[in-house]
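A quick write-up on the structure given underneath.
Every protein chain except one is present and positioned as in the full complex.
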Amino acid sequence: MDTIIIDGLSFALPLFIIAIGGIYSEKSGITNLALEGFQGFGAFIGAMSAVLIANAFGTDIQNLFYVALLFAMIGGMGFSIIHAVLSIKFKADQVISGVVINILALALTTFLTTQINALVFGAASDKFRLGVSERFTIEGVANIPVIGAVFTNVYPFEVIIIVIAFFAWYLLYKTKFGMRLRASGENPHSVDAAGVNVSKIRFSAVLISGLLSGLGGMCFAYSISANFSSNIYMGYGFLAIAALIFGNWRILPTLAACLLFGFAKSGGAFIAQSMALPSSFTDLFMILPYVLTLLLLIFFSKSNRAPRALGEIYDKGKR
Amino acid sequence: MSDYIVEMKHITKRFPGIVANDDVSIGIKKGEIFALLGENGAGKSTLMSILGGMYEPDEGEIYIRGEKVQISSPNHAAKLNIGMVHQHFKLVSDYTITENIILGVEPMKKFAGLFPYVDIRNANRKIEELSKNFGLEVDPTKKIADLTVSMQQRVEILKVLYREAEILIFDEPTAVLTPQEIEFLLGIIEGLRNGGKTIILITHKLEEIKKVADRCAVLNKGNLVDVLDVKETSTKQMAQLMVGREVNFESAKAPAVMKEEVLKVDHLTVKNEDGFEVVKDVSFTIHSGEIFAIAGVADNGQVEIADAIAGLTKVSGGKVLLQGKDITNESIRNRTEMGISYIPEDRQSFGLVLDFDLSTNLALKQYYREPFASKGILSKEEFEQFGSKLIDKYDIRSGQGIKTQVRSMSGGNQQKAIIAREIELQSPLMIFVQPTRGVDIGAIENIHKMMIQQRDQGKAILLVSLELDEIMNVADTIGVIYNGQLQKIASSESLTTNEVGEYMMGAKHE
Amino acid sequence: MSKDKKKKSLRYSLIRPISNEKWQPISIPFVSIIISFIAAAIVILLIGKNPLQAFYNLFQGAGILPKPSYAGYKSMLTDFLSLLNAMTPLVFASLAVAVAFRAGLFNIGVSGQMLVSGFLATIIVGYSGLDAIIAKPLVLLIGMVAGGLMGGLVGWLKYKFNINEVVTTIMLNYIAQYVISFFIQMYYIDPVSRQSKYISEAARLTLVNVEIANLKMDIPLGFILAIITAILIKFVMDKTVVGFEIKAVGNNRNAAKYAGIKVGRNTVLAMVISGGLAGLAGVTYYLGYFSSIQPKVLSSIGFDSIAVSLLGNSHPIGVIFSSFLVSIIDQGSTYMSSQAGIRQEISSVIIGLILLFSACGAYLKHKVSRLKEKEVDQKESES
Partner (left out) sequence: ACGNDSANDKKAKAEAGKDGLKIAIVTSPSGVDDGSFNEDNYNGILKFIENHPTATVKAVKEETGDPAAAVQAVADIVADYDVIVTPGFQFAGVSSIAVENPDKIFILNDSEPAPVGDQKKFENIYAMNFAEQESGFFAGMAAALETKSNKVAVVNGIAYPSNVNYQFGFESGVHYANKVFGKNVKLVELSGYAGNDVNGTDVGGNYAGSFADEATGKVIGNALIKQDVDIIFVAAGGTGNGVFTAVKEAKGDVKVIGVDVDQYDDGVNGSKNIVLTSGVKFMSMNIEKALNAVVDGTFKGGNVVLYADTDSTGFIKEEGRQQLSEDTLSKLNEAYELVKDGTIVPASNFNGHTPEKFPGL
């Protein structure tokens, strides 16, 4: 039972932070299918940096957890510039830009991983091996039934994500930047008429989405295998998109969606295990999160609405 | 130094296929109301968009307060104390009034001396004050989505005032307002002028110019025709200058010859999305050869009546009969086939597919049937022929003829295209909702002529308009609506403008 | 001064080939492709290899240029046929994306629809022992119907419950993947290959190892169908009432409704067509290019096709060419890697770059028209 909560949370939270990235981008009016690529590329840069730093300074890679997270954010952000430039400056179709970025990310990171391993370590390995993340348990609270599991075997990144998510909420809803950002996604003309540069706002929004996705990707890398390899591209970026649409582009409902995914996923695995069915049946339980989502959407979708200007190429002259 | 606060010299602006402004020079004095007049597509909005920093001119110079400037952005314009109230409002409908007004110039505060946040509360107070000062009362915490059009316009004006604009540009501000609201707005504009602001007013309504403006520039096909002193010029003269011919304001029309009943609306009730009754138990009939007008202040249910008859809105009670047949539950397509033409209020989101070309839009109601399509296959030639024919017949102007993307056409010409398409259907019942909104007087005259012509050919016409003059002018029968209920139905001769106005305000009812 | 003018007219002559608006739908992607090959060449140079040789090998591997030597029973023709074989599902999938796109819908679930239709056709026909004459058309039919139904479901959920099709299709992708994996593992597993059992030759849409003139070739029957389908789709979209309505709904739902077009029906219809095409992609993939299904794997074609379709301007004929190009790079990559010693990932990088630069096509067009205007202005002011 505890496993459901522990595993569910450690899956849901990285997904959540990627989804928040998506919310930023989409709230500003830029469709973002590139989350998958951002999280992968971010994780790549994070892992690469950790490995290279460990190699250059002889540091134990175990201690470079936070360094990896930091660089993953930088890497995700750096890569997201492509999406920003393509869809804002070059007025490219945002969907194609997103899809292209995913294709590029997979191609580039697998290619570069082997290339860098060969160059630096002389062995063209297809993965960067990281130290595993610490996990901690808050004694005392951890003993409370059910709730206690939330405080058991926690990855440090879970705490970081919650803090950042809170900050992301504040930035989006309380500051002028957030106000302008949301307005850009609803009616960019109004923002433009107010003398604010829509492109700059959207540019920042996309970069933030890259940054947060990079963080999410790195967390996945740590929580799943403590490796970086092309296995990072498991479609979680797309799942994050589903979550944020499910959450109607709002932060708290999106968190709910992510938790739903997380718990249904770990719960599915748990049920399959405890029912002692042949392993093929595990597959059947794995559909749980997706079927649940669809069912819930049937009830909750009526009032859902994307940001009005989402995906539209902003052209001052056009009305 | 000149005594002009704004000078635009030799401004030329080209768009693909068209010269929107051709060597236009105007000067505007501080503290005057300067009007811009011209047919649809004459280049008024373009000229003012240049002043507002939306476009950069291809040629020409701009001087503000005697200094040469290159206005690179709306922000730059705002810094020069130029503010523009756009024809199409630029508001975020999910945001409150305050949020919309302060967007871009947000007042900030710090939480715990560290985290800056937008100080909405303070802004609310400030805006409430500002709105009182200028007589534009609003509730700053209301969302735009919940506001009427005229309220939204107030917000636009407040936005400009909040930024302390000295030069205010109004692009067709009255097009969407009721007579009372227009009256009010013109009062505000005069008040602003008297307070020392300089006003540029674009409008198609000559009385408005006559009433408030000091001087008036007339544009025609991108060229400046003349700048007039309003006091010394009659509206007739203005019209003539603008259109290039004499314009008849009073449409001459023969008395109606009403024949059989075409439309019967029987105890109609319509609910909006929130389940609120916006049309309550409305009944009326329209006959062949009759123009039936619904008069009323905006948002009193008249548009919903039209939508319900055309099938765009569900009916929650009552019946609609067309030529005796119950069509209450017919599909939109069937209603069209059975004989309804419909000119919708919102031409851009309902009347047209903006990314289709003109000829396609002209055939939007007929594309599926002979001769445009046979056995499901479309005939390009038919589309083109039909399009060319209508462009000629209705004088629809655009950059690239039938191939023009409708999005790039001027609003007035978009409207003409819709009217052309709907009249060509030759339906027994024609519904015109706000057919002349934003259309120049020459075109208005034409539209009115066409309506009367159709009536005389035995069509039944339902006219929904916010403009009392228009209604008094063309209608045979008038139904006045207030709060979703028809207050009065009577022949137009039996009613005076004043009486109708009173019914419209709900002040008088039977 | 005159130098400046010269520079300008030089610039003009550079843009002239793509300045003709009529040809831009073709010339712009073409230029993008050239730019991307240049960019790819730089990447290849950076890793110390010869880009020209690499590209040459790419085309050799794809059967467009002759290789110096061939294995037994192989020739350029057989390579070329393999190319067409691989390309067939991609054409269908890209058409599927394109049709949905025209209706303002985004079908990201092509791979799921492919999988479902491929699976159903496999178990119904692939294991049936029916004669080829019946089996092959039946496979196509099942593919179309299964994909169409699944697409239709997406459209229906959108219309009925306002569920964003992006979410629906992502969810259905996962569901299809797991459920089908379950059935394959439980009932149809080939214990050796750990994929679904191989289908009968009769049901297969590609004739494999056909021996003609001492060559063993794979003849993709679906390819002809793909080309015909593309032309048909173009016809439907441009020339028929159905296409007109779908486009109108895609452009402006309100106006479409106002014009008497049934928005819901057309949303569903567009998704049915899109899904049906995806289904055809599925059967030509799983029962053509392959003859069994890997459990728990979604074909990457479903995602590539989004980009391919947009590279082809969502235009059915454009899609044929963009699929062709992408397939060449894909197919040629094995040979390139073996000949030039360049990792296959480079080919994905090249594809990525091509798509990247094509994505900028709109910008290029915009720039060109700006330059052209300026040029015209200048000429006017000169005269």
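For the reader, a short list of remarks on this structure follows.
The chains carry the letters A, B and C, assigned in the order they are written, with residues numbered from 1 in each.
What we mean here is this: contacts are C-beta pairs under 8 Å (C-beta built on N, C-alpha and C of every residue); 3 or more make two chains touch, one makes a residue touch a chain.
What you see is a predicted model; the values in this text were computed from it and never measured.
Touched by the hidden chain within the whole complex are the displayed chains A, C.
Residue C:Tyr73 is the one among C:Trp23, C:Tyr73 or C:Phe235 that touches the chain missing from this view.
Touching the chain that is not shown, out of C:Ser309, C:Ser337 or C:Ser358: C:Ser337 (per the contact rule at the top). On the side of subunit A, touch with the chain left out of the figure occurs at residues 3, 7, 60, 62, 114, 117-118, 123-127, 129, 131-133, 135, 224-227, 229, 231, 234, 269, 272-283.
Where subunit C meets the missing chain, the touching residues are 61, 67-74, 79, 82, 185, 189, 191-195, 209, 216, 289-292, 294, 296, 334-335, 337-339, 341, 343-344.
Criterion: only the chains that are shown with their structure count from here on.
Contact topology of the protein chains: fully connected, every pair of chains touching. For the pair subunit B and subunit C, the distance between C-alpha centroids works out to 46 Å. A separation of 28 Å divides the Cα centre of subunit A from that of subunit C.
The residues of subunit B lying in touch with subunit C in their complex are 14, 16, 58, 310, 312, 331-336, 342, 344, 346, 349-356, 364-365, 367-368, 373, 376-378, 380. For subunit C in complex with subunit A, the residues that touch the partner chain are 47, 106, 108, 157, 161-164, 166-168, 170-172, 174-175, 178-179, 181-182, 185-186, 295-296, 303-304, 306-307, 310-311, 343, 345-346, 348-349, 351-353, 355-356, 358-363, 366. Remark: subunit C residues 238-242, 244-245, 247-248, 251-252, 254-262, 369, 373, 377 touch subunit B in the complex.
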